[in-house]
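Sending over a structure as structure tokens; questions will come in a sec.
Of the protein chains in this complex, all but one are displayed in their positions.
Now for subunit A:
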Amino acid sequence: MKVLAAMSGGVDSAVAAARAVEAGHDVVGVHLALSRMPGTLRTGSRGCCTIEDSRDAWRACDILGIPYYVWDFSERFKEDVVDDFIAEYAAGRTPNPCMRCNERIKFAALLEKALALGFDAVCTGHYAKVIEDEHGNRELHRAADWAKDQSYVLGVLTHEQLKHSMFPLADTPSKAEVRAEAARRGLSVANKPDSHDICFISDGDTRGWLAEKIEMEPGQIVDQTGSVVGEHEGANAFTVGQRRGLKLGRPAADGKPRFVLEIRPKENKVVVGPEALLAVDQMRGIKVSWAGLPIAEVAAQAEFDCMVQVRAHGDPVPARARMEADDDGRQQLVVTLVDPMRGVAPGQTMVLYQGTRVLGQATIDSARSLSWDPAQVS
């Protein structure tokens, strides 16, 4: 196969490319330039698309003996990832830009360009596994090393995208193994620190970065019954589950601390309430996609058992899910949790699993305790 290896300049993508070469594929390395201002050097685990990363990717390709190119996706990245990130926060939601990048950049913009140029697949250093059944249909599964498993951030890939994806690190027992393999292969990135944080926020201060991009307007803080209990300086500065920094004058009737239950950007309101109401029983998801062919229950609109995960490094929890049409006939994914769970906010992605298999995902539109009707707050 003709394989395009997306090379970030890190150790995972370098080893993934090496394995693709070793498997006999015709591999070309490509570094994605995502920043408009690439002239910076990396500090520690922060930053992306720096001259240093580009050079590291280049050196890895030299050692593997494959051609290397830099492709500029900065415009698409800005439109599809950065602007989307800002818009989601402005709408009171908590997005995951890495998933968005996988969905729209690595496995859309890059893949499309690769296919047009005659490649068959895009190879990355993600820890996840693609399995093909006897009919050539593909499934996405968790990686062998659950601690490094990245199937969550790939949960947004469709069957079409999976058909052209290659994740050679799938069966690696651990990250340490990958580093050792990199050292063995003479790849200089063997000991390069892992990258964390959001690549386009170089100092890691997401709040500060957002504050410059989103206009903040003072508004009301109301409780779960709709009574005004305080004022805020900008609804977007809050996150669901937050307790500190609410600066509420009067204590709650029961004297217990109050938490942010919901952010309503349209009304510029922040809803607070007792801790018990943070426990989510049910989530409704929009922008649903299936990682491979959807299971039979989906089309039948029947309920099915699954595990649901709502953040990249969160634990999966048992749930029942079904597809349901809303009043306008739009399909939504309704997920009811077996045990209530905290720390769920609209905008997050919920990924559904059965065993190691990723079924699909949806963006959480609402997440609530069934013991509280948000319509009480008008």
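The rule is short, and it goes like this: a contact is a pair of C-beta atoms (placed from the backbone, for glycine too) under 8 Å apart; a residue touches a chain by one contact, two chains touch by 3 or more; residues count from 1.
Heads up, the rule we're going with is that contacts and distances are computed from a predicted model.
Q: Out of "Ligase-associated DNA damage response endonuclease PdeM", "ABC transporter permease", "Dihydroxyacetone kinase subunit L" or "Class V aminotransferase", what name does the UniProt record list for the absent chain?
A: The chain we cannot see is recorded in UniProt as "Class V aminotransferase".
Q: Check each of A:31, A:179, A:192 or A:357 against the chain that is not shown and name the one that touches it.
A: Touches the omitted chain: A:31.
Q: Consider the whole complex, including the chain that is not shown, and state which of A:117, A:180 or A:338 touches that chain.
A: A:117
Q: Going by the contact rule already stated, which one of A:59, A:78 or A:287 would touch the omitted chain in the full complex?
A: Here the residue in touch with the unshown chain is A:287.
Q: Tell me which stretches of subunit A touch the chain missing from the display.
A: Against the missing chain, subunit A presents residues 31, 33, 38-39, 49-51, 54, 58, 67, 69-72, 74, 76, 80, 84, 100, 103-104, 107-109, 111-113, 115-118, 156-158, 160-161, 286-289, 330, 361-363.
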